[in-house]
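The complex appears here without one of its protein chains, the remainder shown in place.
We call the chains A, B and C, going by the order they appear; numbering starts again at 1 in every chain.
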Amino acid sequence: MARITLASHLFPYTGGVRGLELDVANVRQMFAALAERYPDLQGHLENEVAVVIDGEVYQDALLQTIAADSEVILIPKIAGG
Amino acid sequence: MSEMRYEAPRTLEAALALLAAGNVKAKILAGGTDLLIQMRAGRAEPELLVDVKGIPELTSISEEGGAYRVGAAVPCMQLIEHPRLAMTWPGVIDGVKLIGSIQVKGRATMGGNLCNASPAADSVPGLIAANARASIAGPRGRREVAVAELAVGPGRTALAPEEILVSFLLPRRPPRSGDAYLRFTPRTEMDIAVVGAAVNLTLDAQGACSEARVSLGAVAERALLVPEAAAALVGSRVEGAALERLAAAASAACRPIDDKRGTREFRIKVAGVMARRAAAIALERARRAG
Amino acid sequence: MSASTKYEDKPLRIVGTRPLRPDGVDKVTGRARYAADYNLPGQLIGKVLRSPHAHARIRSIDVSAALALPGVKAVVTRDDFPDMPVEYAAAGELTINYRDVTRNMMAREKVLYDGHPVAAVAATSESAARAALKLIKVDYEVLPHVIDVREAMQPGAPLLHEEQYTAGVSPRPGQPSNIAKRIEFKLGDIEAGFRAADLVIEREFNTKPVHQGYIEPQACLASCTEDGQVELWTSTQGAFTYREQCARVLQMDVSRIRVTPTEIGGGFGGKNNIYSEPLAIALSRKTHRPVKMVMTREEVFRATGPTSGANIRIKMGCTRNGRITAAQAVLNFQSGAFPGSSVPMAAMCTFTRYDLENVHVVGHDVTVNRPKVAAYRAPGAPISVFGAESVIDEMAKKLGIDPIDFRLKNAATQGTQTYYGPKLGVIGYIETLERAKAHPHYSAPLAPGRGRGVSSGFWFNIGNETCSTLNIGEDGSVTLLMGTVDVAGGSRAAMAMMVAEELGIPMDKVKPVVADPSALGFNFVTAGSRGTFAGGMAAVVAARDAVEKLRRRAAKIREVPLEAVAWKDGRAQPAEGCGVQFAPMTLAEIAKVAGKTGGSIAGHAEINVQGAGPGFGVHIVDVDVDRETGLVKILRYTVLQDVGKAVHPAYVEGQLQGGAVQGIGWALNEEYVYGADGVLQNPGFLDYRVPVASDVPSIDTVIVEVPNPNHPYGVRGCGEVPIIPPMSAIANAIESATGVRLCDQPMSPPRVLQAIGKAAGAGN
Partner (left out) sequence: MARHHVTATVNGEAVEFLCETQQTLLEVLRDELRLTGTKEGCGTGDCGACSVTVDGRLLCSCLMLGVEAQGKAIRTIEGMAGGEKLHPLQRKFLEHAALQCGVCTPGILIAARSLLESNPDPSEAEVRYWLAGNLCRCTGYQKIVEAVLDAAREMRGA
């Protein structure tokens, strides 16, 4: 099970839940599992978050592998000027 | 859309005739650096432009027994480059140098600066402090007016619509005279004066101030002549307490507004500072002119 | 050929040198064509009617008189564009919402700011178009407006969006609010952190919106045929995102819009989003004539950009030894007329430079009656860092600790846990601080009355979707098609250099071309300092793909196994120790016979670049403060920054210098000034005071190179960090000179004079 941590800006959509363990193989599966568990999160995943997997930041990488022992953190998506 | 006419008369008479011709909304075009912006923004919609740059009297500089007759449409860069004008009237040229960029000064004129009647016009306090007189031509002939009396309020002058500002007379200077103009702007260049101060003074043989004129810009609806500030200098050595009295009198004369360029409080305070600093420069110049 | 794009430390021929930029001669001779330089036969001129009100309901729009004017060919209003539902998409800064995009380009129910488009006309001349605007009758019901962010947050403030409920709070609020969103980041226990502190400092800061100030106003030319094919020439940082946005708001297929990104006259984040483009297309669709729309400078100020103004509160605690125990921030950011400010990024950047245990940052995204904000170079970070680095300076001074030492005591390094999520990878903050401390500027004597300040900044840098194609010409010269617009930093040069390095050929054999979106797969906007990092990554991947194909072709031609062919020094040659001999083939030799040996050769990259390396910068500034006028003069300025690797050091220096001077302008004089009527007072370069050449000294630069392990040449990106530290560095320098701390930007003469006066008064 990968350990998923939500950045605090997402807590309101999970009823305050900050982290959980999920059995998912990639980012897309993780988004689906999260959205199923917390419907309010739905609109805030694909376009609003970047995903940190084992320390590396990924943006728009739905098929990026998540290993069984991965540490995953959801953070706001980053852009710039 | 009404059509805009353009005329470039070669004589003053022809220009006056165009202005006298009737009911058209006419504008005099000299450097155009204010007028073209106003036209573009729709704030000026003239039906006739009278370009006066082809009229010799408006575009020449001549010396008349120590005095200078300066055409109202001489571009600033030409005034700056004049070999003697800046030596005699450095304070007037200080102001001219601060009108916009080199590019703008390539076109802009003192006549336009005065007739546009911005309270912040940079060349006007220097002219007022110099006691310059403006020569005006109209349908009923010529008249001469002190520059201080020409600008009436923001965008308004004492010129009649059919009159043309022809030239400025910068009087002959007594020995030991110096003048200076300083302005405050947040940037070094390319700004409109938040406050401007011109000081023109003459020293007696002992180095005391025998005559002075002080003018402030951007602190009222028009550039002000401030006799109280000048009085603070006369009889003094333009030092210490006299400079403080000058600063206080300058600040006291201000009646500015709060706007995007500066607050009322700031303008009042800094007007005194600018007057004091301009006086110090004028003093230095007067001593050198010894 | 390694498939890895990880950093390799290897000898370099071209990367790191200073060749001339490929776009240079065009730019010094006037040939370079910017958007307003394009013209088509029969083109019409388009002009926009803009709201004179800050906030009003549109009761009706009557365009009949305008349409009747000779020369006027078409008018468009809200009725010509479909309404769009809430739908999010990525754009330069944050996600955009198409419901808002379609309302920002043309007001629907209400106008929400002075300058908001209400109608657009196309006419045969500029004067006819202007005259037509005056004939459009708009019936407005003027509504109360709100400009200030704190006022907008109050209950009972005029509401911009009646259906906007603050997101990010639970339970969902019962009342609508101008606060569009609340975000929060937490690490550790903030209260415990303050309890552990020997010194706690709390201060409030206010900043005004500032504009990107690119010298080229937005301009575009659109041509739509009778069968709905569109060509669009426009000044943009992202031809693909412009195409996508235009297609969405006009309900067209992206493939039917061909966008040519013209030479761009500056963007800095301000050209990430569409403004007039869909209006020009709609007008051309009505008239089937090309329509050219060029904004005036006044329109640029009233209706594009700027970045947020903000009200922020920073509270920090540290031990007497200078170790930070707690860092707290509340950031209230104006987003303009529609939600979506840079507050999330500002929140993440506020304290990320430091290794902290206890952090709490709350941000609010607040709608006000101003133009919708756009990204501006490290969006948001300069604002929150102004506060944080000012408080850090104050802590260091109170404790008598050197400000660089104070930062070193707390500096983030590899493995530091950030409060927004990831642990930091290989970074060069400590190296940069140490270089700053050792710099002669830092120890130079300072004349009495003058002040010195330091500050530092962090920016993430980004990768994202990037595609590139490398075509090998029949003579062996190479064309690189890049989809990341060269926003002027010199990325065409940098990419040509990396490609030449990869292929082993001279740089002048590589011609970089910014391609239109029909030539390549999707490219995200050039933003987030991604041009040379991500675009460069795609160029390298495409070059390596081409090399692989060149090897295969050489093996085929020479009839040797693929493994026997190595690519070295621009040639296919026998691999070391492979035991096979053959005559080497240069790239040109392969190219010459390519057509007859299987077809021409091209390399491709269609990737989503990950692995951006954060950048850190440290600035040192000396100032003189005129105590009688409040005028601050910048005497000396030094920028030090870890850029990973400077592909072209001169262009990196240009980024560091340009960013610093924009930051100086922001610090000292730039601001949007609104009247009580909600109308912008200074929409021009005369009264919106960007620095001129005589306002600034030489900007000294020190390039620090701690390679990004995730880029083949170690590139991090460098464009954004340099605008972050100036505001706080200058505030710290003013404090050092006068003992007075400025917490309001701009630190313009009236403010500085007032602060000095107040301090003197308090001292009496």
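We adopt the following convention: a contact is a pair of C-beta atoms (placed from the backbone, for glycine too) under 8 Å apart; a residue touches a chain by one contact, two chains touch by 3 or more.
This is a predicted model, so every value here is computed, not measured.
A.B. asks: Given that one chain is not shown, what are the shown chains it touches?
C.D. replies: B, C
A.B. asks: If I consider the whole complex, including the chain that's not displayed, which of C:Leu40, C:Ala602, C:Leu635 or C:Leu686 touches that chain?
C.D. replies: Among C:Leu40, C:Ala602, C:Leu635 or C:Leu686, only C:Leu686 touches the chain that is not shown.
A.B. asks: Identify the residue among C:Gly46, C:Gly168 or C:Gly213 that touches the chain left out of the display.
C.D. replies: Going through C:Gly46, C:Gly168 or C:Gly213 one by one, C:Gly213 is the residue touching the chain not shown.
A.B. asks: Among C:Leu49, C:Leu470, C:Ala554 or C:Val661, choose the residue that contacts the chain missing from this document, as touch is defined above.
C.D. replies: Among C:Leu49, C:Leu470, C:Ala554 or C:Val661, only C:Val661 touches the chain that is not shown.
A.B. asks: Quick one: say which of C:Ile699, C:Cys718, C:Ala733 or C:Leu753 touches the chain that got left out.
C.D. replies: Only one listed residue reaches the unshown chain, and that is C:Ile699.
A.B. asks: Out of B:Ala15, B:Leu49, B:Leu114 or B:Leu201, point to the residue that touches the absent chain in the complete complex.
C.D. replies: In the full complex, the listed residue that touches the missing chain is B:Leu49.
A.B. asks: On subunit B, where is the contact patch with the chain that was removed from view?
C.D. replies: 3-6, 8, 29, 31-33, 36-37, 39-40, 49, 51, 53, 75, 77, 100-104, 106-107, 188-190
A.B. asks: Given the full complex, what residues of subunit C touch the hidden partner chain?
C.D. replies: 18, 20-21, 23-34, 36-37, 39, 127, 212-217, 263-268, 294, 296-297, 487-490, 650-651, 653-654, 657-662, 684-686, 690-696, 698-699
In this section, only the chains that are shown with their structure count from here on.
A.B. asks: Indicate which of the five shapes (line, ring, star, complete, other) describes how the chains touch one another.
C.D. replies: Contact pattern: an open line, chains touching in sequence.
A.B. asks: Of all chains present, which has the mean Cα position farthest from that of subunit B?
C.D. replies: If we average the C-alpha coordinates per chain, A ends up farthest from subunit B.
A.B. asks: Write out the two chains that share the greatest number of C-beta pairs in contact.
C.D. replies: Per-pair contact counts point to A-C as the maximum.
A.B. asks: On a C-alpha centroid basis, what's the spacing between subunit A and subunit B, in Å?
C.D. replies: 68
A.B. asks: Can you work out the whole-Å distance between the CA centroids of subunit B and subunit C?
C.D. replies: Their C-alpha centroids are separated by 44 Å.
A.B. asks: In whole angstrom, what separates the CA-based centres of subunit A and subunit C?
C.D. replies: 26
A.B. asks: Touching subunit C in the complex: which residues of subunit A?
C.D. replies: Residues 5, 7-9, 11-13, 15-16, 43, 47-48, 52, 55-61, 64, 73-81.
A.B. asks: Any idea which subunit C residues touch subunit A in the complex?
C.D. replies: Of all residues in subunit C, those touching subunit A are 88-95, 167-170, 182-186, 212, 267-270, 272, 344-345, 348, 375-379, 420-423, 425, 459-465, 527-530, 608, 610-612, 710, 719-720.
A.B. asks: Okay, in this complex, where on subunit C does subunit B touch?
C.D. replies: Touch list, subunit C to subunit B: 127-128, 130-131, 298, 628-631, 668-669, 673, 681-682, 685-687, 689, 691-692, 694-695, 748-750, 753-754.
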